[in-house]
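Quick one: this structure, given as structure tokens, is what I'll be asking you about.
A single protein chain has been omitted from the complex, and every remaining protein chain is retained in its original position.
The chains carry the letters A, B, C and D, assigned in the order they are written, with residues numbered from 1 in each.
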Amino acid sequence: MQSLGIDVLLKGSNFSRLLQGLYVALEISFVSVTISILLGLIVGVLMTLKNPILCFILKIYLEVVRIIPQMVLLFVVYFGTTRVFGMDLLAETSAIIVFVFWGVAEMGDLVRGAIKSIPTIQFESAYALGMNKFQVYVYIILPQTLRRLIPLSINLITRMIKTTSLVVMVGIVEVLKVAQQIIEANRTTSPNAAFGVFGVVFIMYFLICWPISRLSIYLEKRWA
Amino acid sequence: MDKDILVSYIPLYKNALLLTLKIGWQGIGLSMIIGLAGAAVLHFKVKVIKNIVGIYVELFRNTPLLVQLFFIYFALPKIGVNISAEICGMLGIGLLGGAYMIETFRSGLETIPVMQSESALSLGLDKRQTFLYVILPQAFSAVVPGLTANIIFLLKETSVFSTISLMDLMFTAKDLIGMYAKTIECLFLLVVFYFIMILPVSIIGMIVERKTRYAEFGD
Amino acid sequence: GCTTTKADSSNKKTVYRTLKEIKKSGKINIGVFSDKSPFGYVDKNGKYAGYDVYFANRIAKDLGVDANFVSVEAANRIEYLQTGKVDIILANFTVTKERAEEVDFALPYMNVALGVVSPSNKVIKKLDQIGAKDEVIVISGTTAETYLTKNYPKIKLQKYDAYAEAKTAFENKNGVAWANDNTEVIAFAKENKGYTVGISSLGDNDTIAPAVTKGNKTLLKWLNDETKALGKESFFHKNYEKTLVDTYGADYEEILVVEGGKVK
Amino acid sequence: MKELLKVKHLHKKFGENVVLNDIDLVVNKGEVVVVIGPSGCGKSTFLRCLNGLEKVQGGVVTVDGLPVEPDKKSIIKLRQKIGMVFQSYELFPHLSVIDNLILAPTKVQKRNKEEVIREAIELLEKVNLVEKKDFFARQLSGGQKQRVAIVRALLMHPDILLFDEVTAALDPEMVHEVLQTMLNLAKSGSTMIIVTHEMNFARAIADRILFFDKGEIVEQTDDVKAFFEKPKTKRAQRFLSTFSYS
Partner (left out) sequence: MKELLKVKHLHKKFGENVVLNDIDLVVNKGEVVVVIGPSGCGKSTFLRCLNGLEKVQGGVVTVDGLPVEPDKKSIIKLRQKIGMVFQSYELFPHLSVIDNLILAPTKVQKRNKEEVIREAIELLEKVNLVEKKDFFARQLSGGQKQRVAIVRALLMHPDILLFDEVTAALDPEMVHEVLQTMLNLAKSGSTMIIVTHEMNFARAIADRILFFDKGEIVEQTDDVKAFFEKPKTKRAQRFLSTFSYS
């Protein structure tokens, strides 16, 4: 076995393209994660309200998101909206819509679980102080759930970052696709490049996701 | 949508479903074993091994399955270890899943009050018995929702099996679209088969959660 | 499927852009592969290159517009055209009956024939040598896959997403043979000792052609005229010499290139 | 004497289970009413109904002439007239002591923040906790938490205070601190309804005793001393006897 092909990354702009691909993946996941967390908080609160119709709808929503593969959602949002409504969404927008659709459901469920773990007495003592529902959630319940949410949502975030590799299906070139491109472009000159390039991608993902999971451990300890 | 096409594709999807289920569930089984063992190691704070488990979790949780599979399947033979694609798929799911399961089980174990293990210890149970008869069964009920979510996530992760030539559902769909250009039919069938695969897990998860809820709270 | 026609009839506006609209916009969207060297790939400077891309650039030049390349996958080529998100697909698109129902193919610009390569100590010379348990490696979305699936449904195929993985798998002895475009297998046997091309030409000669959205008559006609016109200046031979000769050698030039849209 | 709280024909069921059965009560301004009775007899539920935390199946509760109706908008205003302190877990763990105290006055009553802080600190001084004002709940002992909870309720200037077994989770010496605080409140003329299992304390603080059993008021008397020496009903006699051991 000759070189593991890491040298192909040094050719031309290959490495910076790989970084660019990573940036694309991170950009999409960052935007999606941020929106998902914000909307997920709202949906999570809605899930705990004792409205049977709302609960049922949200439950169905969660199951749908869990069952339908993200790739299908990407096709539906990117190509389907054009077919049916004649809209022309940007690929990035479609990707973010799909990830948010997914993220909000999962986040909402985490928020629901976290809110459920807050003792009822907390709600009641807030009500007893004359607060209305909105005030109770904003000042009392949500601040307390945030701490419990951290480790769980970090898991979701790293999963979202890793799932962004699907966006090639709508023509977005992210880090794994760039890796494929580099490997293919050098398939004759550097037949083993796949090992080196994938190795570097492996490390890149790790370097991005690992600090996030460290952060969660840190926050968990600090707020415990 | 063309009915004949749907009907003619169904056998292919059925095979893919069976393969996905077979490898998926073997992998999930493996991941649960790893998860339990790892969580036990963390629970008992076993020296050194505890750190290894920690590194393993971080490494597998923070990198994509696609790349993990690539190395298991293609790099190992280069150093003389040959494993079939199916075993490789199972290992991939098992190792990735194991990392997630450890975290899930660990957080489940942490919800059990220390008092429970102390009262078991003071009855003369040893650490192993305490873990097995007292802590684990209780942690299980706390773990079920997370476990369900993990299982669904792992079943869906089988979609990266295309890298190692396993014809799972996702690959079958993509492949058929590439060959015969019937996008809508193929995606429709994909959703139907995912539904068949995942809905029972969701439902069983809910039932098990209800059945195992021993704790004082809940409805 | 029926949805396409429904979408077409329910929206007054057609999904595709006519030749005029393309010219007016000053930009043409062309779907190419970005990881299928040497047909469509991205070179070390981040520029699209390859046989398909060379042609695509010429199309843009002759239209007097800029080329905007979109990286497509085997599984979404059709969808891109049917939603008008690209104007032309130039992604090693083999003409088949099924695909022709969904998109309109222009005149071809290349031939494909299939070949099968196998280890020299166990050369496969005929497909019936392949046992019931043996597996043949193919790349998903290629002509070899389509052909074998259709004509030899009994042969077990081991499908990979990408060239690198198929090649590594073959080297790791995961299959008894590898079926691909014959140029590919010949090039592979040339570079790697211990492999022989047992079958160098299999089945009918298929062609590769540009595709446009179904019904986009103006663009289709322009493309056909363009292909014919380019034939006069031996454009595709030049293209071959620029992009493929390094990989396949000069021997295959006549077999592969389709000049002026006329298959010999 | 002003009638502050009035309960008429109060009925409360959980499903088929009748928990409060036709309760009538009038509490005047400045009165201290102590509710005692066996576990599960409905004491907590009774207090929660007064505060609109439970829906009732019949009867009315009025505070200062206004009806307590859980689902109406008016409940928000009414609850400000009623302070309630629970058995446990009542401080908000994500806020410091001072933030726990000023949250409701500033956000609900929209009072001036500086002024509320000044008053909060005055009250904290009275319960000897001023130096803990920036602590979080988890850094306080149980008795300290309960005193903060009482101050929190007081800061809303309620007309009436409800206490539900506020010392049940505390150690004896902390019980003492908290009960002392309540005794001081009683002396300063606050109107209170107190549920407790501390018979010595009940005897010391009560102007009136309500003895509950199975959702009904079985005995009610202003003669507190006589009640503890010899209650009129058999049920109350049996209940009081459980506090001595043979």
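Details
One rule holds for everything that comes next: a contact is a pair of C-beta atoms (placed from the backbone, for glycine too) under 8 Å apart; a residue touches a chain by one contact, two chains touch by 3 or more.
What you see is a predicted model; the values in this text were computed from it and never measured.
Shown chains touched by the undisplayed chain in the intact complex: B, D. Note that of B:Ser31, B:Gln68, B:Thr104 or B:Gln138, the residue touching the chain absent from this view is B:Gln138.
Shown as candidates are B:Val46, B:Leu123 or B:Ile203; the residue that touches the absent chain is B:Leu123. The residue touching the chain not shown here, chosen from D:Val18, D:Leu140 or D:Ala204, is D:Ala204.
The missing chain lies against chain B, touching residues 113, 115-116, 118-126, 129, 133-134, 137-138, 141, 212, 214-216. Although one chain is not displayed, chain D still touches it through residues 38-39, 141, 169, 171-176, 179-180, 183, 197, 200-201, 203-205, 239, 242-246.
Throughout what follows, only the chains that are shown with their structure count from here on.
Chains that touch both chain B and chain C are the following: A.
Greatest Cα centroid separation from chain C: this falls to D.
Central chain assignment: A. Criterion: smallest distance from chain C-alpha mean to the mean of all protein C-alpha atoms.
Put simply, the C-alpha centre of chain A and that of chain B have 19 angstrom between them.
Distance between chain centres (mean CA atoms), chain B to chain D: 51 Å. The mean-CA centres of chain A and chain C are about 34 angstrom from one another, to the nearest whole unit.
Counting only residues that touch two or more partner chains, chain D has none. Residue numbers of chain C whose C-beta contacts span two or more other chains: 3, 73, 75-76, 79, 82, 165, 168. Here, these are the chain pairs in contact: A-B, A-C, A-D, B-C.
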